[in-house]
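Have a look at the structure that comes next, please.
Every protein chain except one is present and positioned as in the full complex.
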Amino acid sequence: MAFLIFLFWAAVTLAVAIALSWGFRRLAAAVTRGEMHRALRDAPLTASFGMMVILIYLVVAILAPLIAPFPERMVVGSQFQPWTAEHWLGTDALGRDMFSRMIYGTRNTVGIAFATTALAFLIGSVLGLLAATVGGWLDQGLSRLVDVFMAIPSLIFALLLLTIFGTSILTLILVIAVIDSTRVFRLSRAVAEGVVVMDYIEAARLRGERLGYLITREILPNVTAPLVAEFGLRFCFVFLAISALSFLGLGIQPPTADWGSMVRENATLITFGDITPLLPAGAIALLTVAVNFVVDWQLYRASGLKE
Amino acid sequence: MSERQVLLQITDLKIDGKSGDDWLPIVKGVNLTLHRGEVLGLIGESGAGKSTIGLAAMGFARDGCRISGGTIDFDGIDLRKASQEQLRRLRGKRIAYVAQSAAASFNPAHKLMDQYCEAPVRHGVMSRSEAEQDAVELYRKMQLPNPDEIGFRYPHQVSGGQLQRAMTAMAMSCRPDLIIFDEPTTALDVTTQIEVLAAIRDIVEQFGTAAIYITHDLAVVAQMADRIKILLRGDEVEEADTRTMLAEPKHDYTKSLWAVRSFRRAVQAAPEGQPVVSVRNVSAAYGPVKVLEDVSFDIHARRTVAVVGESGSGKSTAARVITGLLPPTAGEVLFDGQPLPADYRKRTRDQLRHAQMIYQMADTALNPKLTIRKLIGRPAQMYLGLRGRKLTERIRELLDLIELEPDEYIDRLPSELSGGQKQRIGIARALAAEPRFIICDEVTSALDQIVAEGILRLLDRLQGELNLAYMFITHDLATVRAIADDVVVMQQGRVVEQGPKDEMFRPPHHPYTDLLLSSVPEMDPDWLTRLLEERKHKDHPLSADA
Partner (left out) sequence: MTRVLRMIAYRLALGLLTLFVVSLIIFGATELLPGDFAEAILGQAATPETVAAIRRQLGLDQPLHIRYFEWLWGAVQFDFGTSLAQRGRPVADMIWVRLGNTLFLAAYAAVMAVPLALTLGILAALWRNSVFDRVANSSALSAISFPEFFVAYILIYILAQGGWFPSMARVPAGADLGEKLYRAFLPALTLTLVVTAHMMRMTRAAIINLLASPYIEMARLKGMRPSRVIVRHALPNAIAPIVNVVAINLAYLITGVVVVEVVFVYPGLGQLMVDSVSRRDIPVVQAVALIFAAAYVLLNLTADVISTLSNPRLMHRK
């Protein structure tokens, strides 16, 4: 029976999602002009769905204190209250309002994941571009170092480092960013390598251009498109990794409202047939799906434009 | 030939290609009639739709293409209405295909013999052992070395010219009525090309196979085809018997194709004074592999030195040594009599400025994200310190010089230009530095012939106006004839012969120069026959490859 109910709601959700994305695409195409307008008008429904979801998350994250009916950390009732008019999603194991924590979770979880990805990108792409452009021992040294780091599965490596440095938000961000920057390094180096072999780079070198000019003016404009797409993918990985760590109790620590730990704290409800703990997990999944849809569309566009 | 039976009849063929979400016409209504045993040459520049037509003659359209109109009638079978199964039974058995790159078109996982036998055995033409015997026979006819043994090698163990012949043998395996040759010699060096051409022509004649021979090279098709059809951007221009077509082309476009090879640079005064660039006893190596040995030559102002050789001869390496990208292991490069530092990073800005380079592929030589203004402006800004209005003026001057309208082009991106225009921007960028010496690395070989000729004329004019010294790296002797004053012939990293152009094109030659010169196809349908005849008498080795 549970299965049939699940199927029914899945079908309803899908229908609503399709209708909303269609409407969003019409709206987005109506308010934009030129190149952007054409791109949005021709975007597949999956991509417009993705953009819509990302936009909603963004608004919720920024306006969290205005939307949430209760403060993030306040105990407002008894434990595990069911869904009521006052507490839309009930209360959690300590009696805090679930709905409010979901709202604040958007800000915390997504914000931390975003900061981590940005840091990973800063480290990884700067080193990757340098390695590809300078070449020689710098390239060899960095590449071998990254090879070794990548020989350790990232979650395991993260667990090891968190054991040692403890689990504060700052160490969490640093640890995940450093581990993930190895992947960014690989990609940005590979992409830049493809550009560096071009004759126009040789021409610039022979002209006597300095390293800074080479990287910022000649190489960077040619690698931004793939790097932006990769930023989306890396964000998904980082977001999932941080959520997994939080779920394991080793990531973002209470009392900060965070989706991964909310699932962990309230998981017992699932065995009683209450889906509330699935909601934060679903929120994670939804954002990741959305970002993936948009990235997929961008990659498809990039490959289509090349022909 | 009209008394012969018609084998292939294509009427009003239309083919579309997918571009984004739209279908754009690639072939716009082409008619074609081919008789049994006849060879038709399909000629056109890139984008003319000739390969697409070739594949359509097999009832095949690549992914992203569709046959949208017309009929294709092969020996009474309508290929557009035929079922996939019917088409499958025709392909390989009655219509065979020879691709441009044999190296990519042979499956790397199987031996040549397995790939040869596949079609005859699968189509039920003969048994495996018969097919193997037949293969050896054909390999011998195609003058492949070790015909008994070569079939048991993997594709990567066989050279390019041999693979191309093995692919022709494979196409012959079922004795088809029709073979489509899609630029079979384009990727080969000239001396290798000769053998493949000779072998193909020989075997097609022997078996009386009809063929469609697709190429962009007029001289090649003149040797191979009975009739020639000219295509331009998916439309047919004209069609005639080979000799008629060569002797009296009717259409303007055809005439312009014929005329391109006529450009000859005016004879220059003998060189005087100190050479601008002087390469002295240079040897160079990539790691342990020696690529240049004891190479010397001089380049004077207002003169063009053509460095000629096949792939692997070291001609491009010589350019890398001069520009300082590859420091030599011995010898030196002098500029105005003064030695240049071996590594470009140790050269002064002025030394860098005076030696500029123009590349073969304008696509990769221009940064796609920079506008023409930035591309040309940067060297002027860097070397000559121009800024603001003065810089803009200079850029406009340079655009005028390369015959592009400044207002129209100055803020465009390279992707908004045609191939020839891109190459002109490459030239303008080199000129912006106001150099005295320019290296032109195969600057015309990626371009269609008419466009290439325009570039050569431009370079010639600029040389006179700006007192430039050119080093022209090329494998194409037609280019050498057109523009060089002096010629340096290279083979396997050494200079085998050098001197003024007139002396070089007059016998006696060094044997390698002779081989190279005689291998360049001429626009004479009897050229190949005559050449093979001569070589047979002289007992000339065809090449190192055979």
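Observations on the structure shown:
We just call them A and B in the order they show up, numbering each chain from 1.
Criterion: a residue touches a chain if its C-beta (ideal position, glycine included) is under 8 Å from a C-beta of that chain, and two chains touch if they have at least 3 such contacts.
None of the values given here were measured: they were computed from a predicted structure.
The chain we do not see here touches A, B in the full complex. Of B:R91, B:R175, B:R494 or B:R535, it is B:R91 that touches the chain left out of the display. Checked against the hidden chain, the listed residues A:L27, A:L122, A:L160 or A:V197 yield one contact partner: A:L160. Contact between chain B and the absent chain runs through residues 55, 58, 60, 62-63, 87-93, 96-97, 99, 101, 104-110, 118-119, 122-123, 153-154, 156-157. Residues of chain A that touch the chain left out of view are 1-3, 6, 46, 147-149, 151-157, 159-165, 236, 240, 243-244, 247-250, 260, 263, 267, 270-271, 273, 275, 277-278, 281-282, 284-285, 288-289, 291-293, 296.
Going forward, only the chains that are shown with their structure count from here on.
Chain A and chain B, compared by their mean Cα positions, are separated by 48 Å.
Of all residues in chain B, those touching chain A in their complex are 19-21, 323-325, 344, 347, 349, 352, 357, 359, 361, 364-370, 378-379, 382, 429, 433. Against chain B, in their complex, chain A makes its touches with residues 42, 198-200, 202-209, 217-218, 221-222, 304, 307.
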